[in-house]
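Take a look at the following structure, please.
Omission of a single protein chain aside, the complex is shown with its protein chains in their original locations.
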Amino acid sequence: MFEVQYRRILEQWLLEDLGVEGDVTSKHLGLGGVEAAASIVAREPGVVAGLKFVEPLFKILDSACKVETRVEEGSDFESGASLLLLTGPATALLGGERTALNLLSRMFGIATRVNYLVNQLEGFSTRLLPTRKTLPGLRLFDKYAAEVGGASRHRYGLNDAIMIKDNHVALSGQFDSILESARESAGHMLIIEVECDTLEQLKHILAADRSMLKRMPRTRGVDVVLLDNMRPGELAEAVSLLKSHPRVILSEASGGIRGDNLREIASTGVDFISMGALTHSVTPIDLGLDFLVS
Amino acid sequence: MFEVQYRRILEQWLLEDLGVEGDVTSKHLGLGGVEAAASIVAREPGVVAGLKFVEPLFKILDSACKVETRVEEGSDFESGASLLLLTGPATALLGGERTALNLLSRMFGIATRVNYLVNQLEGFSTRLLPTRKTLPGLRLFDKYAAEVGGASRHRYGLNDAIMIKDNHVALSGQFDSILESARESAGHMLIIEVECDTLEQLKHILAADRSMLKRMPRTRGVDVVLLDNMRPGELAEAVSLLKSHPRVILSEASGGIRGDNLREIASTGVDFISMGALTHSVTPIDLGLDFLVS
Amino acid sequence: MFEVQYRRILEQWLLEDLGVEGDVTSKHLGLGGVEAAASIVAREPGVVAGLKFVEPLFKILDSACKVETRVEEGSDFESGASLLLLTGPATALLGGERTALNLLSRMFGIATRVNYLVNQLEGFSTRLLPTRKTLPGLRLFDKYAAEVGGASRHRYGLNDAIMIKDNHVALSGQFDSILESARESAGHMLIIEVECDTLEQLKHILAADRSMLKRMPRTRGVDVVLLDNMRPGELAEAVSLLKSHPRVILSEASGGIRGDNLREIASTGVDFISMGALTHSVTPIDLGLDFLVS
Amino acid sequence: MFEVQYRRILEQWLLEDLGVEGDVTSKHLGLGGVEAAASIVAREPGVVAGLKFVEPLFKILDSACKVETRVEEGSDFESGASLLLLTGPATALLGGERTALNLLSRMFGIATRVNYLVNQLEGFSTRLLPTRKTLPGLRLFDKYAAEVGGASRHRYGLNDAIMIKDNHVALSGQFDSILESARESAGHMLIIEVECDTLEQLKHILAADRSMLKRMPRTRGVDVVLLDNMRPGELAEAVSLLKSHPRVILSEASGGIRGDNLREIASTGVDFISMGALTHSVTPIDLGLDFLVS
Amino acid sequence: MFEVQYRRILEQWLLEDLGVEGDVTSKHLGLGGVEAAASIVAREPGVVAGLKFVEPLFKILDSACKVETRVEEGSDFESGASLLLLTGPATALLGGERTALNLLSRMFGIATRVNYLVNQLEGFSTRLLPTRKTLPGLRLFDKYAAEVGGASRHRYGLNDAIMIKDNHVALSGQFDSILESARESAGHMLIIEVECDTLEQLKHILAADRSMLKRMPRTRGVDVVLLDNMRPGELAEAVSLLKSHPRVILSEASGGIRGDNLREIASTGVDFISMGALTHSVTPIDLGLDFLVS
Partner (left out) sequence: MFEVQYRRILEQWLLEDLGVEGDVTSKHLGLGGVEAAASIVAREPGVVAGLKFVEPLFKILDSACKVETRVEEGSDFESGASLLLLTGPATALLGGERTALNLLSRMFGIATRVNYLVNQLEGFSTRLLPTRKTLPGLRLFDKYAAEVGGASRHRYGLNDAIMIKDNHVALSGQFDSILESARESAGHMLIIEVECDTLEQLKHILAADRSMLKRMPRTRGVDVVLLDNMRPGELAEAVSLLKSHPRVILSEASGGIRGDNLREIASTGVDFISMGALTHSVTPIDLGLDFLVS
């Protein structure tokens, strides 16, 4: 990831907090010219994700800011751990403090939760996936945190793969013909994933894929099926149907999956489990910026 | 609030999901020219906040989109309620669906939680406050949702009021002289809030204010004290100290306040309670965009 | 495609031609208030692509501009054909004239050439592909024109698929292990295409894919091979190797392909042919904006 | 030219290719931390133009990138020449490669063709001009390349000079009165160029200028005439008319001028020849970025 | 002038006054939904310039705003005159009030002063010119107001003409060779103006131009001389030297010119007088937005 991909975003975040006039506290307390040092300290245990954005963030405020990172992205930390040392003009440290903590406590929260769930999956080949249920403007950061936490990669946006849901079918017409024309139109560089809620629908999809395979053998047909809101029993049956299909179609389970039924779902043999909650219901990790006052 | 204040933000959110190429599913399923209707439906009960952003959001995608809002901002809804009817080109409805739902489910979540807590405060004059612990880029939206839910207004940014915390004191020197020079420098249009953790500190602040009152009678001195992480007993004592102060200094309690001790805190007589969790730990309301297929 | 995806680009293009002061000819000839009508006329035959950008372009200058398109995207036209009627303030028509023609003559040129080549491919299942050799800032427009002309879809950007070239291998180490870890890391939503220049390399790739298939049967392995700069004989052999591979890996030929050897290349059975020249060496179609003076 | 004039453009170009997520190949091959060196190598002979944009382009991606230019803007090179050495993080070199080559191969193409044509003009005082037929968004780059190639300067935009064409006359009324009021309104800092297609029109223009000279002796009147689509014989006659005019009015020939009739046109004595093809029909120079693998 | 040339500027101006949160007065007084009407009223006499920006400005805030202009750009008004009627949501009228008045009172001030001075010049052919001494960000508006007031057009920016001052000469070397190479390099589309402070310098310039005329007869040579800080006697002599020059070189006087010596300067016969004070020392016209309360 290059800074040019997110620098404007960081700038807008800082400006959102600074307003037109800037930090009136630093200004009227006369903190100009004061140097300071502070460290980002964990108030509870968790997993690191996003520390690499801290340096560019504070350097936008003042290029004299220096950052010394003490932990690697993806590593665990205990409560009380000092994760990063920041030095520079006091006005810059105070000016970026809230923006940095607001971002990091979310990103750490995502990575920590994902990491926990990925550990739950140990022993299974099933991979965990974040969705597009990220907060507006935070796609890159939410996805990054989930990946650091150990999640696999899902669509970054609507431009990323074809995902045929019931709404699409309802709006377009016959599934079979849609599928073939989509594959025809999309070419060889776009994944096609198809959502289904029932085993009947899955069978329909597989039949359509088989017939496409006949007419268009040199295509990839359906790449993935999204098995939505299926109970474990159904899922297992779906997986078994997929395994007997003449070509590899990957399976993704979604809907109603929580920490406490994750292993049960994984035990059905699905290839992927996607959970919107990874990014839409985030419990932040409590972090503080502790100034080092001599 | 004027659209010019957030239109660019909405555009960036949409572009974040569309990428350079746009929605490849609609494109390769050939949905161009198809008209559709859909409604935003609640999958659980809650409080409405942010529906007014739906129309500008979809109109950015296609000016032919029409929105009919069925509930007022701030009103309650039951699970299953249809909150808003959206009509327009299918490509636009599908193109904005996720962005709209990602935003609204958060905003509804904030308003719902705030509303619950404000109701808890019934019978007390204490007001609930959101903080600057909003997500980067979402300040305006998080604050709006909290206000719709019934919260009172706190700082929108660093430009909004002077907030003197221990870090500031540690970086600047003697509190008493800082305070007076800050008031001198800040003029008559900026609130000064001072944080304290103990009754000792509070007494120090009040003494400083009293001495400022003597030397600078035609100023507002300290406007608010932030009573941070005090136990209810301390808080009550703090409130009582404040009540005997020669001029009105408002009190704000923060730190360690949850739904289950909110009334206890309020019963100490503090004027305001601020809770970072209102915006940093949001449980989204589950919403869907149901297409109306004839 | 939504206007929000390209509106800023159109604005920048217009401002590039207007400068800070604007069109000094219209200003000093006093054309303010004069209404005009003009039509875009072809000075040579070709294929239409991009007329849909004309209306938003001129409406940026003046919302009173009206556009009546007389031909469909993708259709043929003869020299002298009137393709679009434009009415509105003379200042707007003159202000957008050059930008519109500069864009359209290129897009028409791309579509016309692609269309010719696609017709050359009649009788073969081989599909023609544009590459990322588009002009900076014109990706969306160049790709669109190529698609309207009948080309299939290739990568829109570096975010679109994994493309492993020799440089990547040289920089990363052993191909076999790279491939597996890339597939592992990339998950199920990214295509992997691997470039090779010789049959030896192709055999190596296929062997690696086979061994991945064994260890990781539930993945898609290599999706596409790019057969770069191979002679027709080699290509045919490559295609035959691919056909005997246990799973479908698509083939894309590139390098040194011109109009006059296109059918020969296609006759080798390759699935796709990509040509940088489709977008990097464009012969524009000569178009004019003829004012209708009564 | 200052970087502030084009930096945003370079950023947008890079983002166009990176998309929201960035280069997934580098990411999933784990190229982070790998250093690389590469050189831009010519695959055919030509003239250099635009190498100065390479450093700012790659520095946007990573400030650690270093560029060593081996040839001067405007100089010739042979096929196989190494023109520029680039070192830095492999991810940055791969991330900017296509954008850089897409730009340079066009700019080199323009400079090479212009240089060839300017050499053709040797012995004549006639100067070659690029027009506003540049590609949208590339005005600055196309013009720069043409100037490096040896072309003279023409209008950079609509704000640059008054150019009265038949459309303007048709829309405004009587030419004579238009001309005087335009000169009156425009003041002393804007060039007026008038287009004509026939000797009759030229005589009309010269008569109007003469009468303006009488009424407004302290103005520059018409500065340039654009002799559009005239045959060499007519051009020579036009030049002779201009030479007998009481003040210097420069002549510019345009329309139907190609490499093979350029000298014939120049031999008519016209001061300038403008050719849209210099920038609208560019044959790119084939360039590659060769990685130096030890 | 097209709205696209200034719309972003208007948006930024409004946002500068609205901050992130917007107008807290309207918000907390509950003015949402209230309709209002107001008129822009002159508190002193003057000349109108810039009313055409009022409608786009308020429409940015709310597209329901309507503007009815009662006077023409450039016309006189008396104290008390109602110049424009504005109707729309009260929040929009209050939200744009200050920005609109801040702009208009300056623009009116410029136009009023320029108009007065242009009237002073009656009977002379000398034209009045604004300079580049406009306020940053207001170039377009300051120039427009000056032109509406009756001034002639001078450079809009550094890209607009070549202006050789003593600094340039000191930095470049010999004037004579500079001049010829500048004319050679600049081509036929750029005016060259040369500054001089003394008659000696002027003679030097004229000699250089004469010698250029000999070597390069088909160029325009020097177009204008800027006679800086010359006393009227010198100016008259300079004008006389210019009149005897073999080609028309226009003269512009600048420096130390005020309302009270303007006619004296004009009487020397200079073609143009430029005054920085027209835009750098503006006395605003007092305007108010009077709400029409029934």
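When the chains are written out, they are named A, B, C, D and E in that same order, and each has its own residue count from 1.
Convention: a residue touches a chain if its C-beta (ideal position, glycine included) is under 8 Å from a C-beta of that chain, and two chains touch if they have at least 3 such contacts.
Since the structure is predicted, the reported quantities are computational estimates derived from the model, not experimental observations.
The chain that is not displayed touches the following shown chains in the complete assembly: A, B, C, D, E. Considering the whole complex, the residue from E:3, E:21 or E:73 that touches the absent chain is E:21. For the chain left out of this panel, the touching residue among E:45, E:80 or E:137 is E:137.
Only one residue in the set B:224, B:238 or B:289 touches the chain that does not appear here, and it is B:224. If you put the missing chain back, the residues of subunit E touching it would be 9, 12-13, 16-31, 34, 36, 90, 94-95, 98-99, 101-103, 105-106, 132-140, 156-164, 167-168, 170-172, 178, 181-182, 185-186, 190, 280-284, 291, 293. Remark: the residues of subunit D touching the chain excluded from display are 1-2, 4-5, 139-140, 143, 156-157, 159.
Seen across the whole complex, the unshown chain contacts subunit B at 125, 127, 129, 152-156, 159-161, 185-191, 193, 217-220, 223-224, 247-248, 250, 252, 271-272.
By definition in this document, only the chains that are shown with their structure count from here on.
Contacts with subunit D and subunit E are shared by A, B, C.
Of all the chains, the one whose CA centre sits at the greatest distance from that of subunit A is E.
By number of C-beta pairs in contact, C-D leads over the other of C-D and A-E.
The copies subunit A and subunit D differ by a rotation of 120 degrees on their C-alpha atoms, rounded to the nearest 5.
Of all chains, B has its CA centroid at the greatest distance from the CA centroid of subunit D.
Each chain gets one centre point, the mean of its Cα atoms, and the points for subunit B and subunit D are 53 Å apart. Within subunit D, residues 16, 18-22, 27, 95, 156, 159-161, 185-186, 190 each touch two or more of the remaining chains. Chain-to-chain contact here is organised exhaustively, every possible pair of chains being in touch.
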